[in-house]
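Take a look at the following structure, please.
With one protein chain withheld, the remaining protein chains of the complex are depicted in position.
Order of writing sets the chain letters: A and B. Residues in each chain are counted from 1.
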Amino acid sequence: MNFEFTEEQLMIQQAARDYAQRELIKDVIERDNKAEFPTEHVKNLADLGFMGIMVDPKYDGSGMDGISYVLAMEELSKVDGSASVIVSVNNSLVCFGLEEYGSEEIKEKYLKPLARGEVLGAFLLSEPEAGSDATMQRTTAEDKGDYYLVNGTKNWITNANCASTYILIAQTHPEKKHKGINAFVIEKNTPGITLGPHEDKMGMRSSDTHSVMFNDVKIPKENRIGEDGFGFKFAMKVLEGGRIGIAAQALGLASGALERATAYAKERKAFGTEIGNHQAIAFKLSDMAVKVENARNLCVKAAWLKDQGKPYGVASAMAKQYAADIAMEVTTEAVQIFGGYGYTKEYHVERLMREAKLTQIYEGTSEIQKIVISRDLLR
Amino acid sequence: MKILVLIGNVPDTTTKIKFNADKTAFDASGVQWIINPWDELALTRAMELKEANAGKVESVVVANVGRAITEGTLRKALAVGADEAIRVDADPLDAFYVASQLAAVAKDYELVLAGIEAADYNSAAIGGMLAELLDRKSISAVSGIDFDGDSLKVSREIDGGSQSLKMELPLLAIVQKGIAKEPRIPAMRGIMMARKKPLNVLAPVEAETLTAYNSFEMPAPKAACKMINEEQAGDVIRLLHEEAKVL
Partner (left out) sequence: MSVLVYIENWDGKLKKLSFELASYATQLAESLQLPVNAVSLGKVDESELKKLGTYGIEKVMSDSNELFKSLDNRAIAKAINAAAAKVGAAIVVIANNNLGKAVAPRLAVRMKAGLVSAVQGLPVSTAPFVVKKIVFTGKAFANIEVKSANKVLTLAPNSFKLVEKAVETLVEAFDSGLTAADFETIIESTNKVTGKILLQDAEIVVAGGRGMKAAENWNQLEELAEILGAGLACSRPVSDEGWRPHAEHVGQTGKIIAPNLYFAFGISGAIQHLGGVSSSKVIVAVNKDPEAPIFEAADYGIVGDVFKVLPQFISAAKEMKS
């Protein structure tokens, strides 16, 4: 047993912290207000290797482990959840999915530029009528012999507009139910793909979320990932890993709020003393710190299991559900500690609170995580 | 040529400074160590010089005097792009002792860059002492340095302005803010490569210490701030004149 991070892991954590505290922070409030995509930051993060953190260097990735990824995600998320979800989707959904299950040709053609961060990826699973229940795919990919013909609509797609490479989940054999589902890698500029309007969200406002419509879109046969009918299993496997990214994001939102609230409690005075000297505030901070520490331990444990090649699906579900739920609690308490100031945009904590809400919803709601955890218990 | 950059290992600039119970030594428990900010700027400039003069600058070497605990700092220097690190395995007892150690390392380098000050003991001494020990030219408060054929173009701040200089190698440049825009954040590739780069540990040479840190004290706490209403701002000027007597 060893709870020490390696020197390299700490260096990556510091690099992410430096970038977040030095650069991301600069216009984060303005970007949130204007729902403006952080184009320049994504480019810089790519140069620093944050877009393919865990991808093997032979596919132009950074070759780091899952623990480094958790540490980096936490630091970025302390400042900007929108930027960190862009990183998370590219890393743990798109790059991971392609590296783990894509053919050598797919890795050469699509994974490499994604891992270098030259292009971004998006993961197209959710549908207007199939969010949490991924077995009910209405989007179809008809097998036309030498190509697939895709029709349907995908919803709530992060990176939908900025991405060049999509991973699409669609139904090929409706009669086989979820065993008929396939996954494809597809270029966004393929004819027949159109985007819905930019979603005006409560939080993560500068991440780029749209619905994506497919109208007689042809996908080459070689772009299918894995065997025919592998799509559902693929999606579930990818989401297992993706949960670690979002869990780490939720952790960062919570620890960022805790840091800000702690600093504030040492400065702000009421009734003749710093508010941190009032037990009502001190105990709140204590509760928040315990939650953050628990969430971090769950995240790191899940990443460690993944790094060791051990099963991590339940651990990542626990990390995601717990971190997301405490992120909501901790950020809400942070706003409370800041009082009126916390309710204004200038002090960041209200934005962290809005961002935290989404972590309970996307990439598997907290309820879905509980299904995963309880099914494993009751198996 | 090779450029040598001197690297100090100092507590993170946000560290709350504490001392041991009898106030005779800095309490380093829980401290996060960083590259001394001025040295980090020197390193950044050295990297830029190497990149812009690939034929001329073959490598950038970093050196410090410290125990194994300082290797994290050296590794960070390697991660941002230095090619090689040297650690003289000794406690940095005082400025003269440290400069004496570095003199043994630095004599083979035509261009040595040092930060003007260290964020811990603020002695502003190592660079100048090293130059004297090596009997080299030094320029202090350097805010710009570039190659100009076989010479160097150096700008420095003087008391009352700034100057452009033409200097011949060998030179020791003691740099300050402005020398490079911002320190670099290491890319993951750099962090990965740092592991494979040489970090040579040298035994210290015999050297004296001329000063000793006997004790430390914290500044006296300040009296509470007198708050004045925004509408009566002019009163502050009056108070500065009549009460504080500084105007």
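Just so it is clear, contacts are C-beta pairs under 8 Å (C-beta built on N, C-alpha and C of every residue); 3 or more make two chains touch, one makes a residue touch a chain.
All of these numbers come straight from a predicted model, not from anything done at the bench.
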item	value
Of B:G30, B:G55, B:G149 or B:G234, the one touching the omitted chain in the full complex	B:G234
Omitted-chain contact residue, chosen from A:E267, A:E293 or A:E367	A:E267
Touching residue (missing chain; options B:A54, B:A68 or B:A212)	B:A212
Option touching the unshown chain, where B:K56, B:K177 or B:R195 are the choices	B:K177
Touch list for chain A against the chain that is not drawn	264, 267-268, 341
Interface with the undisplayed chain - residues on chain B	11, 13-14, 17, 19, 37-38, 41, 94-96, 99, 116, 119-129, 131-133, 135-141, 143, 153, 156-168, 174, 177-178, 182, 209-219, 222-223, 225-230, 233-241, 244, 246-247
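Note that only the chains that are shown with their structure count from here on.
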item	value
Whole-Å gap between the CA centroids of chain A and chain B	39
Chain B to chain A touching residues, read off their complex	72, 75-76, 79, 182, 185-189, 191-192, 194-195
Of all residues in chain A, those that touch chain B in their complex	7-8, 10-12, 14-15, 18-19, 22, 47-50, 53, 57, 62-64, 68
